[in-house]
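Some notes on the structure that comes next.
What follows is part of the complex, with its chains left where they were.
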Amino acid sequence: MRPGNRNLNQLRPLSFEPGFTRQAPGSVLVRSGMTIVLCTCCIDTKVPEFLEGKGQGWLTAEYGMLPGSTNSRKARDKAGKVDGRSVEIQRLIGRSLRAVVDLSQLGERTLWIDCDVLEADGGTRTAAINGAFVALVLALKKKEAEIGSWQRIVTDSVAAVSVGLVEGEARLDLEYVEDRDAEVDMNLVMTGTGKFIEVQGAGEEATFSRTQLNELIELGELGIRQITEMQKNLIG
Amino acid sequence: MRPGNRNLNQLRPLSFEPGFTRQAPGSVLVRSGMTIVLCTCCIDTKVPEFLEGKGQGWLTAEYGMLPGSTNSRKARDKAGKVDGRSVEIQRLIGRSLRAVVDLSQLGERTLWIDCDVLEADGGTRTAAINGAFVALVLALKKKEAEIGSWQRIVTDSVAAVSVGLVEGEARLDLEYVEDRDAEVDMNLVMTGTGKFIEVQGAGEEATFSRTQLNELIELGELGIRQITEMQKNLIG
Amino acid sequence: MRPGNRNLNQLRPLSFEPGFTRQAPGSVLVRSGMTIVLCTCCIDTKVPEFLEGKGQGWLTAEYGMLPGSTNSRKARDKAGKVDGRSVEIQRLIGRSLRAVVDLSQLGERTLWIDCDVLEADGGTRTAAINGAFVALVLALKKKEAEIGSWQRIVTDSVAAVSVGLVEGEARLDLEYVEDRDAEVDMNLVMTGTGKFIEVQGAGEEATFSRTQLNELIELGELGIRQITEMQKNLIG
């Protein structure tokens, strides 16, 4: 049985609090069960050097965890120490959003997405993607006078969810104790129109069959449809 | 006239939201005007090497600002780059709390205070100290069964406030636009019983007389008494 | 048409040169088309701190590219600069091998896998996994007197291949010019007995349908069966 008696195909309670901070043009606090992520989007009027003068924009994402976000305190990154996991996650967030942003419509601007985990109970990378998309749209809406219609820039919505095999069961939206014990862990990133952006499935010192792979993908598609619905209601 | 028509001796709206996160034993979200700081306190059952075997505890603090906390995005610390301001602030937070903590009563434990600025509008270091004290007491209360009464460890309360000379006026609790233009900027850290822990006053490419110094200190004492009151109501 | 008139489902010429170097107990030079990777396996009689005294072993992998391996020189990692791509790849190599190694049979030893790219023409991470498995077995065989039968430790073989959508076609084992232009890029890691270890598919600023996902997976399975065959002939 799952913690809190959740059904195998049931998401944790999910909420978005837009405008949680007011300095960044886009800001949303995402809560997914006990996981809390603050996503902001800032807009810079420069692009990285490799894009200068090409008339297009850029989008980049960073991800971090506050030291007090986990059960035993997580030390801050030391100078010169590579936290491989954070690097992987922020690359994933960036790729996922770029798949639904038409950078050629942005002008020479950089969209900076920051996803900072205030509390971690599993699924922080998927919560970050779900919030990052909202923060992105909020920021573009606020700057519409300057940049033009956000619908011209954002071509689709993007949402993400985790699925996994735990005690032999395919489960949707793993929380920490499930994730820790999962035999197989998979993250799906999909558009609002049902296309895949990323499929990342890995056995944790275990393997999985083609049939299990299919089952996990279908469970993820189910969850993503619900998250997409919430995002659409929020953005209008 | 001050922004928002505040009186010269008036604090910004101040609130504490205890238990904002639940993984860390002590957690509080402090809001002071538009400044928002998340303070957590974790307890580690080790001490730094220089204290091992001495039968006493340690308290250390870290301070950071999220990239989206400021009006123009603040880059994360790069590996190897020293952010002198953050270092100064976290040393100040640590010293301030150690002045009211009896480390000999703590056993060989380390109290880790983390103060992370979610939104910055001036006065982040004083908001951090005010919240850090609350997070500290909340953590010790939660672990009372294990560590013993928190009143044996915490000998007094601690609060902090900024004061400054702006347009020739002594003002209490500067917000960002005032801080930026202040001729003199001073931070006071005091105990609940009215003793000084720190006095840090600096002219920003300006100087100040002995009379002005006294005026600023008195204004700060006034503000700290109010903050102390709120902390006491919260902790009980 | 593919470069060199390859069929859509055809691997590049693949070869393994075992014992390329002699200091490391396991060493193999892998050539896949113009991609050349030197894989070595060293065995250390210590484990990381978090495993000390637990009676089991560890396996870790590192991946690097020589500066002269690419068409325009690739600068060496500067101190303190994170190369996110290398970090992702070495974590993938480590996870993939740990899925087929029974660390509890290894004793308190660490297997160090190093995969260094001497020349890069696409598919360096999959070539690295294919060679790393061979280097690992060669090292265990050489130390059999000391560690015991390698078959007790290695529970299956592991191989990897890339597939992708290029110009709308599903292609096997992409070389650099194909990889650069691929709409979708996928890496599969599988065991010799046909189970999945990792599935990583990503649209490069593009998306893909469920049907395309299935087509790519089947093409990858085909390639992995051939690589597995070569590995088995080599190891005996």
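Labels for the chains are A, B and C, by order of writing; each one numbers its residues from 1.
Rule of thumb we're sticking to: a contact is a pair of C-beta atoms (placed from the backbone, for glycine too) under 8 Å apart; a residue touches a chain by one contact, two chains touch by 3 or more.
Computed from a predicted model, the values in this text were never measured in an experiment.
Because all chains derive from one sequence, the complete complex can be expressed as a copy number, which is 6 in this file against the 3 shown.
The rule is short, and it goes like this: only the chains that are shown with their structure count from here on.
A turn of 120° superposes the CA atoms of chain B on those of chain C, with the angle given to the nearest 5.
Central chain assignment: A. Criterion: smallest distance from chain C-alpha mean to the mean of all protein C-alpha atoms. Ranked by separation of Cα centres from chain B, the top chain is C. Chain C has its Cα centroid 28 Å from the Cα centroid of chain A.
Here the CA centre of chain B is 50 Å from the CA centre of chain C.
Each chain gets a centre from the mean of its Cα atoms; for chain A and chain B, those two points are 32 Å apart. Residue positions 79-80, 82 of chain C are each in touch with at least two other chains. Residue ranges on chain A touching chain B, taken from their complex, read 20-24, 27, 34, 36, 38, 40-42, 44, 62, 64, 66-73, 76-77, 79-81, 112, 114, 116, 118-121.
Contacts from chain A toward chain C in the complex involve residues 79-80, 82, 84, 87-88, 90-91, 95, 98-99, 156, 186, 191, 195-210, 213, 217.
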